[in-house]
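The other protein chains are all here in position, but one chain of the complex has been omitted.
After this line comes chain A, so read on.
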């Protein structure tokens, strides 16, 4: 055969193969359900559908009627970066080596295939907007269309700003500009280029769309309209910024609550017998310039006025996000996509509103580890609460399972899809989480790793010396044990009681065996 013919034949065969591969991918992918993947920053499971009668979340509540609402879902680390890295890679913090806000999984595991990358490999078109990974490390390679922003925020001035810190009142914005200047003078490398944050709260009377989360809801609905025209199924990830600080929300959501009538935390004190490294310093509040004076909860408490303002702001922010969610789900239905779309709504960790005398996240306590998680799959017949222990690291395999695509074999979570049909199944025996306590905030200047295990009844935590360079945990320094049956708020550490030593030993062994031995058994 002449050379040119040989080449032509080869080319022809190649084209055929390519065509066949494409046709095959489309044929199978086209039948697959879409995924609407909604994360809500700092949202604790305090919603109407989780039994809170004070907070106004009609849209979450309505969604929960056609979804499974997990009441025992736990994050793998109670702070954004490690929690989100774990969700998005299906790996636990010790594997991603992201234990705190500085860790970057893409540096540690350059070739890791994230959840949207895996969906892309299986024929999905993947899009993100808002906060999916941690701020400043959006991992743009994860999406076909990464990091969409509402047009209004695409200006040269705003493009690099974190949407967290946008205010609406001109005076507040001017104030932030001044504060930022002062911050940068003190520290040219100030967090978020000095923009985080201005004041801790803002109530501004404007339509939802004037606020970032409102605007990205509109953009998401518009994008759904575009995506539904594609032949490929889509994976749309939308990360809401509220109720993360600062509590900036339209006035109408503030007006849903009477600040003076809000019920405050029933346990505004450090857990009895808790070790020195267990509590967070709530330093995040200090990022708001009206709260710069805040101290470690063992040193000083917020005033009643401050506490009420913050709780009010948090509730208003949740109700605002609730409205955004409602609008988005309505948009999905109006586009006719609701019948063939998996919907998952999750929070990256809990949040303290005065519980344990502290604020924000960053502990191993239940209030920070337990997260809202609502999942709907097309054709779902059962709905309601599921009390089985699940973990956010389960999301990756669960979504693969629900979409009918292969579950990668490196997953460190388990698909909980079976629970959607039968919420009473015997499931995981424990959830595992961990938290790196930095010496910057410990009264004794120590650096610790807290290893947490929640079982159906007990919450057991080990605090160990920790080397953050090698990632190796050292000596056991302190232990916490809470009996959630008698002490659901975790107000008394009973690990030191003689009568509990056999139990402590047993839990310690279980913790040591780890997640591999806590998986559901057939």
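Basically, a residue touches a chain if its C-beta (ideal position, glycine included) is under 8 Å from a C-beta of that chain, and two chains touch if they have at least 3 such contacts; residues count from 1.
Convention: contacts and distances are computed from a predicted model.
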Q | Candidate names "Phosphonate transport system ATP-binding protein", "histidine kinase", "Choline-sulfatase" or "FtsX-like permease family protein"; UniProt protein name, chain not shown | A | "Choline-sulfatase"
Q.
If I consider the whole complex, including the chain that's not displayed, which of A:205, A:255, A:334 or A:444 touches that chain?
A. A:444
(Q) Among A:97, A:295 or A:468, which one touches the chain that has been omitted from the display? (A) A:295
Q | Positions on chain A where the hidden chain makes contact | A | 186, 295-296, 299, 439-440, 443-445, 474-475
